[in-house]
Every structure is written in structure tokens, then in C-alpha cells.
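One chain of protein is taken out of this complex; the other chains stay put.
Chain IDs A, B and C follow the sequence of writing; residue 1 opens each chain.
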Amino acid sequence: QAETKKIALVVKALGIGFFEAANKGAQEAAKELGDVEVIYTGPTTTTAEGQIEVINSLIAQKVDAIAVSANDTNALVPALKKAMDRGIKVISWDSGVAPEGRLMHLNPSSNPLIGNMIIKLAADNLPDGGDVAVLSATATSTNQNVWIEEMNKVLPNYKGINVVATVYGDDLADKSYRETQGLIQSHPNLKAIIAPTSVGIVAAAQAVTDAGKIGQINVTGLGLPSEMAGHVKSGASKSFAIWNPIDLGYSATMIANDLIGGAEAKPGAELKMGRMGTVKLDDKNEGAMADPFIYDAKNVEEFAKIF
Amino acid sequence: MKLLLKNREMLLVVAIIALLALIAMRFPPFVAPGNLANVYNDTSILIILALGQMAVILTRCIDLSMAANLALSGMAAAMLNAAFPGLPVPLIILTAVALGAALGSINGLLVWKLDIPPIVVTLGTLTIYRGLIFLLSGGAWINAHQMSDAFKALPRTSILGFPLLSWLSLVIIAIMVVVMRRTPLGRAFFALGGNPHAAVYTGIDVGRTRFLAYCLSGTLAGLSGYLWVSRYAVAYVDIAAGFELDIIAACVIGGVSIAGGIGSVGGAVLGALFLGVIKNALPVINISPFAQMAISGAVIIIAVAVNARAEKRKGRVILRKAEAAHG
Amino acid sequence: MLQDTTISRTRPAVALEGISKSFPGVRALSDVSLSLYPGSVTALVGENGAGKSTLVKILTGIYQPDEGTIRVDGAETHFPTANAAAKAGVTAIHQETVLFDELSVAENIFLGHAPRGSFGLIDWKKMNADARALLSRVGADLDPSVRLRDLGIANKHLVAIARALSIDARVVIMDEPTAALSHKEIHELYELVDRLKADGKAILFISHKFDEIFRIADRYTVFRDGRMVGEGLISETTQDDLVRQMVGRDVGQVFPKQEVAIGEPVLTVSGYRHPTEFEDINFELRRGEILGFYGLVGAGRSEFMQSLIGITKPSAGAIRLDGEIKVIRSPAEAIEAGIVYVPEERGRQGAIIGLPIFQNVTLPSLSRTSRSGFLRMAEEFALAREYTARLDLRAASLDQDVGTLSGGNQQKVVIAKWLATRPKVIILDEPTKGIDIGSKAAVHAFMSELAASGLSVIMVSSEIPEIMGMADRVIVMREGRIAGRFERTELTAEKLVRAAAGIQEAA
Partner (left out) sequence: MADVQTIARHIPDRLESRGARLIKSWETLLVAVALAIFLVNSFASPYFLDPWNLSDATFNFTEKAMIAFAMALVIISGEIDLSVASIIALTSTVMGYAVQLGFDTPALVMIGLATGLLCGAFNGLLVTGLGLPSIVVTIGTMSLFRGLSFLILGDQAFTGYPASFSWFGQGYVWWVFSFEFCLFAALAVIYGVVLHKTNFGRAVYAIGNNQTAALFSGVRVGRVKFVLFLLTGLMAAIASICLTARLGSTRPSIALGWELEVVTMVVLGGVNILGGSGTIPGVVLAALIMGMVTFGFGLLNVPGIVMSIFIGLLLISVIALPILYRRFRGRRSH
């Protein structure tokens, strides 16, 4: 009988709903595979040093694979390189690390698609155009920055939509809340707030509700149905998008298992993702899982029970 | 005595007005009464916490665990609400306050009965309390949708046009004024901080008084825990992480002497407001959010330097005393 | 023991029986008994460290006795806290000013028993009014709302006295209440004591000033080394008798002054002034001389002496050492130049409690015992042994924390520390303050030896006998200025007191 393979799912920080859901998917994959044990771990605050400490202890335990959602694109590279030197398969998912530090990166969805999606969600509810603002996570988070960049690229396609400010809530509820208050203050004509982060979107919706601006300012972006259900119901958010974090955790685990099994991550390769099918790697060894899915008053209740 | 205290508080009032004027030049709507009320509301929790911290600092101690206490009490309140949505909110608040007081009393007991230096005690309990939140919640967040509407609504309830949170902080300021000025306990805080040795001669039990100061700061932290969690409608391990330093900074800016014995309710409130105005203003006057931290740091340093100037002991003036006596 | 029939018939208001109290290394009180009678003033006398203040603290609930009982009106009681003693009607003016600089005068008076108004809250209006009344009773015209730190030392003492009176007591204890008071205030205090006596209060009065004791006391008790060695009626004793009981030997022995040939000037101070503390200080100090500096507490002597070693910055003035002008900006430079200052506050400025004896001794001389910045323990022990032996230090080992030594021995360590720097000029600020009679004699003998060996000594002292016994010349300071200069031959206690208090020569 083969020994159980150990796959570590390293997240940005423990306790965040999105990652808890990803863990659910990873456990599902482990059960399906039978001979895989998933170690769900991560630092308690979203710092690179914390993740390095975690990665070092995973290397010491001689895990077979590490799948990481990185707090910092570059800072993890030395530690992850060391892991690869010791024969550990390393992939990144959700938030990526620089190519030298991993075999492949699994994007939840393609970055241009997400960038387009978040601005589209805002624009769809603004037929006459208007001012919108972005509330991001930490200024250092890789994925948010990429999405905002992609969003700005397609901005000219949306006539009349002005992005008036980009602020950072650091993925802290209170800071996001205060930043939103600031936005409401300084931009009296604000029509929408785009928060491509699950912490920020909830805080922004709360701040808009408290300021009595429901109906005037629409909060949208990326969030979890379970956390956003109330705000969709109240009208603070008309719609938002997210990919399924359970699927993401599931896919990352499956890919890691495939790599342990001998598959090679190179441009053009197709890696197996169990029930999610396969992912095809591009020239940067990156692949995308699926399109983001839109949630609104019609379907949010149903998904809120799941994640 | 009053004059000098008044002076220091006046100085802060002037500083805050100057600050508001400066902000108004860049962004006039900031000083609209409605917005100022918002800023006050946003600073309410800091004010409440700063008052608790002040009591502790007055007795020559320090409470680094206040923010962790807040987070733990807040998480407990949120989890209680999530688990039993039917539970009356006042009961939940009471639980949070009691838990906060209990956590504060642990600090107090360690300082009182074991004579461990306060900074070590609260440094230790800071990490322990944070860790307990993780153990309690398993690291999971409690989100808005898990909280009952009544739970979230309380601090937002509007009375005479102002949210209850603002009123609550005003009530606590009033209570603290009375406690600090007109109860033996409040006076004992000042006396003991000014001269712990002499305090014994006046029948003040130094250890017990410090214990009570910690209970007070813990109670206020517990209350703030509920307020924080319901106001921001979310609870997780890291809420208010690092906030202990803001609390201490508010006290220091407000002229509370870190060496104990000197401070006032008015000063602490103004110190908190000063920080609150800066925090709220920076995002709207288009100063890079990244400058925020550097500015608060500079403000703290300037405030300490100014306060130290004001505090600097005048010489005993043997000569002038002689002249006065003869003249 | 002496028995007096008239008094023993009235019951004592408070009686102490067989009280003992030890501190680590010191037995402060052993088996003392003392009774205080209504309407009577008992004087408690004894040398420094005899245990007087310790007894006061036991009577006021600050210390707990190791053995013995306290009776109030015949009933045995305990005073676990200061409040308990106050409730039982025992109040005290303590020797240390146990006041709060940051609080108002009124609050200093009423802290712990402030008048309460509605809801049990402190009634500030009443407190200020009551404070004003009490202050006028002790003859102080102070605003009760002013902050204490803005008062001078004498007014602070008056506040302390008012505080003692704010408790409706039947036993009033005064531990050296006049130490910092001026003439006028002292007389007002006497009248106050008379009034209290007439009101039937029992009074315990502690003082080192005999004129005072004979002026107001009815009875006396003498302590020596923590024991009661005598008691009786003031009317049946004399000053000499009291001193003999206190000291337990001839007083002359205490000041073993050697005759030394005075040499050339070593230190010349000219035009020293400080904007607020002192001005116009000029004098010279000669080889082998002991120059006494006398003055009342707060006369500015310490402040001036500290300016000589660079702690207080003078605004003008110059020092010549052996004829050469020296600029001294820090104690380190002073030590280098050969001027050392043995500070008056032993605990705060002298001994470094927490460090062992030998490290205390060698601290200012490290440049001599070390080599290129690295410590050499053997040299340090040798130096420490040499100087502690010369002062006849009593200790278990040189590695012992100075904090564990008795006050007198701590003072010896401090003096050894400065001597080890091999100075030319040594300034001793209240060198025998708070040390026992044996050590005092040792310090005096040693001071004499120092002078004989060619050192120049400045001795700051507030004790007239010490000044008269030891000094070759005396400079009297008052309120930051020199108020008189006296040669040994023309020295009288009266001249010193007059100069220090600024009283004109009697007509």
C-alpha cells in the first residue's frame, strides 16, 4: 500500500472565510484521492515572514507538495526554492509567487476577465455613467493589484464611468469601513464602490448602509455569498462576483497531486483537476480555473448556505 | 493647578481647531457639523478606551492588553449572538462587559498579588488573550449576516439625531469625570501615581487601587469590544490589532504623564479626538493614505515634547522666594 | 522606672506595650513601651536612627509591629492600615513630607477622608472651605485650591500639620514638625500645641531641639538604639541629663577634631551665581582645612555644592584649583580635577542599590582599575578592600548588594567610593545625616584624619554641634546667599542661628 502523500495548503492567514472554504474543497479532494493528507496551515496575520516560518516547518516535515496563496510575490521565493530543492512540488494559487518560486500558478480565473468583471458589475447598474471608487485590500496584495491594473486597461470601454479614487482597507474591517466613509465624504457624487476583496466589500456595504446611502451608492466587487447575503437583501449591493473558493482549493490540491504523481509543469501542459477537468498552462506556467460567477438577489441565498 | 491643566487642554483645543481649519482649507465639507458629528462618532470607541487606559497610566502602570481584551470580549459577544440570535442584546453587552472586567482583573491580580511589572504582565496577557480568541473561534470570522439585526443596530440607533454610540461615549466621559474628580477611588489614582510612598500614609492600598484601575480599563475594553464588533459588523482574531498603541498615544497626546499621577479626563478625550480628526481627515484631503502613519508618529513625538516642556519642573527658586519674603 | 502618681491615675489615651520591630538587618525597636495621656505633651528624644519614626509608623498603622500590643483607651487594637489608626483617633505629622505635589492643598489635607456630599461624592466646596479654616488655624494663609508643588518647603510643612489636624483625633503625633519652619511659624506651632493640650488631646512630640522640648513638653521618653532608656517629667530633668541618656556616653567624644596646620589655598570660588538658586558666592578653601557650611534646610547649600561638580549649571563664576582656572561641566570632569562631592541624599544620589559593594566603590575610579576599557576584577576588589577597611565597614562580603547594609554602613561605602578617587577636595553634604552615633563618630574621626593628611574638606551640615565640633571655619548661607563667615575661635551657636535665620543682632 502506498504511503499517504502530504499536501500542504498554505493560505494568506487563518480564519478568513474564503480560505476556510478553499480548505473544504481541498479536504474533498483528499477524500476523493484516498491516499492524500491535506495540511491546512498559514500565519495568523497576512505577513510574508509568517508564511516563511510556516513553509520552513513544512519543509522540515518533508511534505510532498506545497500549494500557497502568497502574501508577497517575491519574499517567499527563497523559501519555496529551498522547498523545491528538497524535492517538494510547489504551486501557487489565488495569489501568486514569482515564477522562480513555483512550478505553476493557478489563477482562480483569468486576470483580464476579473478586471473586466468588476468594472462591468459597477457599470451595468449605471446606465448614465458616474463616479466610482476602488476599495482594495492591502497595498501589497498581488492579485488585487493585478485586477485593478486590468480593470484600468478596459476602462475606456465603459463610457462615462470615472474611477475617482483607489484606497486601501488593508483587509481590516475597521480600516476599510473608515476608508469607505472617507470616500463617501470626499466624493459626494459617488455612484459605486468596487471592492475586489471579500473583507473590503462587506465593510464598504456596512459603511454605505450606516451613511444612509443605500440606493445612491452601489457596492460591488468580489465577495462571499454567505457574507454578502444580508447586504444584497438590504440593497447596499446589487450584485457581486466570486469564483467558487471550494473549487479553487479542490483544484489546487488535485494539481499538486498530479505533480507528485510525475506530471510536469511546463508551458502548454495540461494538468488534471479531478471533477474540474484540466487546466492548460500558458507560457508563464499559469493557468486559470474558471470564470467568476455573479451573485445577486436571485441566487445569493442559495449559495450563502454553501460558502 | 487648574490654570496649568486648563492651559494644556486649551492648547489641545487650539491645536484641534487649527487642524480643522487646515483641513477645511483643502476640503470644506469636512467641518460641516454633520461630518464633525460623524468624526466624533467614529472616535467614540477610542475615547472610551483612552479613558480606561488613563486610569491605569495614572497609577504608574500600563495596559498593553486593552485591544486584545476588546477583541476577545467582542468575539465572545459576536459568537454568543451568532449562536443564540434570540438572546437579548443587553444581556450580550453585559456578558462582554463582564468578560472584559474579568480579563482586566487578571492583569490587576498579577500586578497586585505577584508584583510582576505591569508592562510584562500586559505584554503576556496581550498575546494570551489574542490567542484565546483564536482558540475560541477556531480562527473563523463572524460576519454581518451571522449577527442579529438588533445586535448590529444598537450603536447606530439614532437619538436626537446622534447615534447611540456617540451618546454612550458622552455618558462614559461624564461618569469618568465624576469618578476621577469626585470619588475617593479616582483621587486615589492620582495620589498613588503622584507619590506611591506617601499614598500608603493616607490609607491608600496601592496594590488594590491598581487592581481596580485594571478592572476599570478591562470593563471599558469589554464594552468597547461589543461596540466595535457591532459597529463594524464583523469579528475576527485580529480586530483592533495594534490599537493599544493608538490608545496610549491618545493618552500621551492628551497630556497624561506616562510616569503617573498627571492627567485629566478632558485631556484624554481631546487627545483621542485629535487622533480621530487626523485619521478621518487624511483620506478626504487627498493626503496619500501611506502618509498617515508617519503623520501620527510625528504628532505623538511633538505632543510628548510639548507636554514635557509644560511639565518641566520649575527650579525651587530660592533667591526669588527670598526677595518675595522680604519685599 | 520612674512612676508619677498624678498621671498614672488618668488612663492613657493610647499605650504601647512591649513593641518590637525589625527590618532586614536592623532591629529598629526592641520591647519598647510608651503611654500618651490626654492633655499632656510627651517628648520623644533619641539620636538619629534610634527608632522614633518607626514607632510613629507603628502607631499610625503604616508598619505592623513584630511583637507587642497597642491599647486605645485600655482596649487592645490593631491598626492594619493608616485609615484604621485615623478612625481610632490617632493622627500624625510625619517626618518625611508625605504629600502629593500634583494635588491641591485642600486635597492634600483631606485625601482619604474628604467630606462627602450627595451620593457619597466628594464635596469640593466643603473641602476647600474646611481646608481654609484648618490652614488659618495653623497660621497659614494659603489658597486651598493651589497646587502643592507651587509651595515652598515651609508651607508644605504647614499643610502637613493642617492634614494632621483635619482628623478629629485625640492623639496627635508630631515627628520633627519644626525642622523646616521659620521662627514665626514655630511660635504659631507652639500656640497650636498649647491649644490642643487644652482641648485634652494626647500629644507625642519628636524633636532634636532641646529648647523646643523644654518649652512645650510635660513628659519625656528617651530612645537609644531601639530601646527605651529613660522617661520622666520634663520639670525634673535637665538638658545635659537628656543628652547623656540619649547618647549613652560623653558628647565630647563625638567630634574628635585634630589640630591641623592649615596650608595654602587649594580651591578658590569667585562670583558664583545661578539665576534662581544662589548668588555672590565667594570663598577660598585651604589645605588641611575643614570648612563648615551651615544653614537652615533649603538655604541652597546643596544646590551650590552641586554646581561645583557640574550638576547645576551656574550662570557665572569661576573656580581655581591650586591656582589654575578649571571649567567643570560634569561630575566626571570634577572627579578628574580632584573635586568630589558626597551627596546628601544617600539613597537617591549616593549608593547604587542593586550593585555589590565593590562595584559601588570602584565606579568613579574605573578608569584606574580597568585596562583599555576592560574590567579587572582583582584590581577592583583590592581597591574596594583598601578603602572599606579604612572606614571600618561591616559587611559579610564585598560582593554583597549595598542595599542589604545598614544606613551607616551604606554611608561608609559612599564615602569610600569618593575617597578611592584620591581627591584634593572633598565636599561632604550632611555626611552624618541618618546614621547612628557610632558610625557618626567614625565619620568624624575620619574627616579629621583626611584633613590631617592634607585633604581639604567642605562639610555641609545643619547640625550645630557637628559644625561647632568639626569646622575650622564656618560659612553660613541663607536663601541662596552667604549670610555670615566665622572663624572657629569666634563661633557660638547663637551667632550661627542668627545668621542662618536672618535675625539682626539683639540690641
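Convention: a contact is a pair of C-beta atoms (placed from the backbone, for glycine too) under 8 Å apart; a residue touches a chain by one contact, two chains touch by 3 or more.
Keep in mind the model is a prediction, meaning the values are calculated, not measured.
Colleague: Need the list of shown chains touched by the one chain that isn't shown.
Modeller: Even though it is not drawn, that chain still touches A, B, C.
Colleague: Looking at the whole complex, which of C:133, C:375, C:452 or C:493 touches the chain that is not displayed?
Modeller: In the complete complex, the chain left out is touched by residue C:375.
Colleague: Looking beyond the chains shown, say which of B:12, B:58 or B:126 touches the absent one.
Modeller: For the chain that is not drawn, the touching residue is B:126.
Colleague: Looking at the full complex, which residue from C:16, C:398, C:419 or C:483 touches the chain that isn't shown here?
Modeller: Considering all chains, including the one not shown, the answer is C:398.
Colleague: Tell me, which residues in chain C touch the chain that this view leaves out?
Modeller: 309, 311, 330-332, 334-335, 341, 343, 348-355, 358-359, 363-364, 366-367, 370, 373-375, 381, 385, 388-389, 392-400, 417, 421, 438
Colleague: By the contact criterion defined above, which parts of chain A meet the unshown chain? Give residue numbers in ascending order.
Modeller: Considering the whole complex, chain A reaches the absent chain at 14, 39, 41-45, 47-50, 52-54, 56-57, 59-62, 72-75, 77-78, 82, 138-140, 145, 168.
Colleague: Using the document's contact rule, name the residues of chain B that touch the chain not shown here.
Modeller: Looking at chain B, the ones touching the missing chain are residues 62, 110, 114-117, 119-121, 123-128, 130-132, 134-135, 139, 237, 242, 245, 248-249, 252, 258-259, 288, 290-298, 300-301, 304-305, 308.
We adopt the following convention: only the chains that are shown with their structure count from here on.
Colleague: Could you tell me which chain lies farthest from chain B when each chain's centre is the average position of its Cα atoms?
Modeller: C
Colleague: Please indicate the chain closest to the centre of the assembly, with centres calculated from CA atoms only.
Modeller: Answer for the innermost chain: B.
Colleague: Return the distance between the CA-based centres of chain A and chain B, expressed in whole Å.
Modeller: 36
Colleague: How many angstrom between the C-alpha centroids of chain C and chain A?
Modeller: Inter-chain centre distance comes to 74 Å.
Colleague: Using CA atom averages as chain centres, what separation in Å is found between chain B and chain C?
Modeller: Going by mean C-alpha positions, chain B sits 43 Å from chain C.
Colleague: When you check chain C against every other chain, which residues touch at least two of them?
Modeller: none
Colleague: Taking the complex as given, what residues does chain C use to touch chain B?
Modeller: Touch list, chain C to chain B: 60-62, 81-84, 86, 94, 96-104, 107, 111-112, 114, 120-122, 124, 145-147, 149-150, 152, 274-279, 298-300, 303, 478-481.
Colleague: Residues of chain B touching chain C in their complex?
Modeller: 1-2, 4, 178, 181-184, 187, 190-191, 194-195, 197-205, 261-262, 313, 315-322, 325
Colleague: For a test of understanding, state which residues of chain A touch chain B in their complex under the given definition.
Modeller: Residues 13-17, 20, 44-45, 139, 167-168, 172-174, 177-179, 181-183, 185-186, 188, 199, 202-203, 205-206, 210, 226-231, 304.
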